[in-house]
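One protein chain omitted, others in place.
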Amino acid sequence: MTRRALATLVATIFALSVCAPASTGGGPQSSPKPKEITVLQSADIKTFDPSMAFGSHELNVQAHVFDGLAAIDPELNQKEWLATSWKMLTTTTWEVKLRENVKFHNGDTMTADDVVESFKYLTREEASARANLQGWATVEKVDDKTLKITTKAPDIRFFGELTSMIVMPARVLRSNPASLADKPIGTGPYTLTEWAKGERIVMAANSNYWGAKPKITKVTWKGVPEASARIAALQAGQADLVVNVPPESVTVLSSSANLRVDSVHSLRNITLIFDARVAPFKDVRVRQALNYAIDKESIIRNILGGRGAVQATPSYERTPNHNASVKPYPYDPEKAKQLLRDAGYPNGFEVEFHHPTGRWIKDVEVTQAIAGMLEKVGVKTKLSTGEYTAFFNTWATGAYKGMTMIGTLNQYDADQVFQLFLYSKGRWGMYVGADPKIDQLYEAQNTELDAAKRKQILAEMEQYVSDQAYWAFLYFQDDVFGLNKKLKWRAPSNEKIWLWEADLES
Amino acid sequence: MIRFVVRRLLVTILMLFLVALTVFMLGHLTGDPVRLMVPDTATEEDIATLRQTLGLDRPLPIQFGDFLIHAVQGDLGSSLRYRQPALTLVIERMPATAELSLAAMLIALVVAIPAGLISARKRGSWADALTSVISVVGQSMPAFWIGIMLIIIFAVQLRLLPATGRGETFSLVLPAITLGLWPMARIARVLRSSMLEVMHEDYVRTAYAKGLADKTVLVRHQMRNALIPVVTVTALTFGSILGGTVITESVFAWPGVGRLALEAIYNRDFPLMQATVLVVASIFVVINFILDLLYVWLDPRIRLR
Partner (left out) sequence: MTVRNDALPARIIGSRRGGAIRFPLQRLLASPAVLLSFGAIAVVVIAAIGAHVLAPYDPLAQNLDERLGPPLWAGGDAAHVLGTDQLGRDVLSRLMYGARVSLVIGFMAVLVSGVLGIGIGIVSGFYGGLTDEVLMRLGDLRLALPFVLLVISVIAVFGPSLTNIVVVLGLTGWVAYARVVRAEVLSMREREFIIAARAIGATNLRLMFRHILPNVVASGIVIGSLELANVIVLEASLSFLGLGVQPPTPSWGNMLGEARDYLISNFWLATLPGIAISLTAISVNLVGDWLRDVLDPHLKM
């Protein structure tokens, strides 16, 4: 081959490899006028169907397209949303009034019919969202703007359920509900304009929105599991907001001229839930021993970069009815060994340790650090992991032996976690092995209408659960976000990214 | 010729059948797929009922037959996680993988062919040595490490190229280089070897003796024959590219079929896993068949066998 031919060939490759990607679109933004941002979450979403939503990243994206009857904002305030008022008529019936002049993205006006159909859809057999509305028995239309909702029992969780009652258009639900998975039609502040699966989701501001029009006109969402990739994208200007900034990158971002870091105490607490139904965790001394064996301060200081708070009880510091006087277990490996000896395990034991991978900040590292600490007191762990949804669903059936790392998100009230995880008839309460005292306390506070008495019962519950060490209490993590300085947005403590209230400086 | 084609076609169909069988067996070897599909509140009765509804209690050969019938019609089941038809999900991701694979192959050929030719022609020169070094190194270094190094250098340190993902300008460059490096090394090496072999063949020397110009000998005689092993090796490396997409797409978060397969495997999403392996393997088998035909066209000696 002549040298000239060779040169032409070489020139051609470069030309081709440079031109080809340009045709796949998505160049950097050049015009300053439209306010567009790109948000990187740590996982991709699978579906827009609210009945199948799982995981805060998915809920975040869906929340921009769909609305519920009520909402809890990033500062934990309760807000009216598609419902303007709700009134308790009897202990098990409520009257809910709907907002007027709300239009779906397809032009239909929202009425009580849509809510009735949506309720049926959300509570059908295959819906994963079903459990969120399990307290409700029926939803009936009184007139176009009014609903009557009956609950199965006196329901202190009514507000929470209102927020899970996502409203979808009855017309679509009757004809083709499966289309909602990738062609969602809601009442939300944004409409879906493009979804390249695995690549990006693009939304445009909804000019017919019932609330304040969003200032940001276009939002692009991407799921980027690698923290380094998210940081690199932020630094390169390819993203405006990224979640889960690892501690090592905080200084790099804070010192950057056009970027900043916003971190908040999150409601998300990471804990290890013991299988207390069988040995060895059936013995309270063993459970306590593991609580003493884990150096939570070291984990927070070293792995989380100081961004976290040691956990003492199942509820978050700002949750209503939290018991602030319960002290966390100190790090005391000698005491742990002593307790294990007392319980009949002088040489420790081997146990399964289940954990997710990549779901929470440094979850794998924390798991490995804990495994190392437990090894030092003689407890050998066999690690087992899986993708989060499959992992959680299997755990939820009661199948996991040993201990499991779970992150609970406790928003509304201190009893919420008990209802889900500790009450023997609770959704995932099987691991406690039925503690009659917890059950009795829980049922008492569940129907207690006097606020002060209820607070007392809950305080007692929190102290009791801590003493009984049904969990290895670990920490509440901080959520650390990296963002473009021009983006005016505050980090939420409940993992909700609300962009319709955000603004972009020019 | 016809006999050859027909034989290859029959073998190809047999391969496809065996691929389907392998994939089907894989899906049923891990225990109970039913348990994974039910919500966590299901009772044993619910599970038994679902098993019956899905026909998972029938004997395996019947289930396999059913699987085949559906597969041929394009129904490969529904993804457990996405709740959408598995085949649709796979097809949605094909353009991304195709783009990456073709770009990688292009880079590989465009660099390897001149390199192989030059190093054969100028044995012992620095170009030859360089090609050889790249060949050995390119075939030994793990692709995922190369990818990560490229990310560190070009995305993190120099900020010239995007770190991961598809859709930005130049997103394709790093992944394509990563994926194309092994084929590049292999093709250059094979081309060099076959060119050297061909160069010493009698008919080439005869052509020179006849006084034909260097260029003519090269193009008309050497290249045509040297191309045969190149086509063979391209066929073989094409396999490594398809396999390599799994790793490269994982490193670069490229939204293609390879990454989908990996995700399906992590999620224990068996219908999706089956669908991806089935589709990729089938494409592989079919393309091999096409390359076989190409091979025959290039080398008349084969037809006579």
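By letter and in written order, the chains are A and B; residue numbering begins at 1 in each of them.
Keep this in mind: contacts are C-beta pairs under 8 Å (C-beta built on N, C-alpha and C of every residue); 3 or more make two chains touch, one makes a residue touch a chain.
Remember, predicted model here, so these are calculated numbers, not experimental data.
When the omitted chain is restored, the residue from B:Thr49, B:Thr88 or B:Ser132 that touches it is B:Ser132. Between the chain not shown and the residues A:Asp113, A:Glu365 or A:Glu460, the one that touches is A:Glu365. Contacts to the hidden chain, counted on chain B, fall at residues 11, 15, 18-19, 22, 26, 29-30, 119, 123-124, 128-129, 132, 135-137, 139-145, 148-149, 151-152, 156, 189-190, 192-194, 196-197, 229, 232-233, 236, 239-240, 242-244, 246-247, 250, 258, 261-262, 265-266, 268, 273, 276-277, 280-281, 284-285, 288. Touching residues on chain A toward the chain that is not drawn are 226-228, 231-232, 246, 248-249, 252, 295, 298-299, 301-303, 357, 364-365, 368-369, 371-373, 375, 383.
Heads up, the rule we're going with is that only the chains that are shown with their structure count from here on.
Here chain B touches chain A in the complex through residues 35-36, 39-41, 81-84, 89, 92-93, 96, 99, 103, 106-107, 110-111, 113-114, 117-118, 151, 155-156, 159, 162-173, 176, 215, 218, 253, 255-256, 259-260, 263, 266-269, going by the rule given at the top. Interface residues of chain A, counted against chain B in their complex, comprise 1-2, 6, 9-10, 12-13, 16-18, 20-22, 24-28, 46-47, 49, 52, 125-126, 128, 130-131, 181-182, 196-200, 222, 224-226, 228-229, 232-233, 235-236, 238, 386-387, 389-390, 393-394, 396-397.
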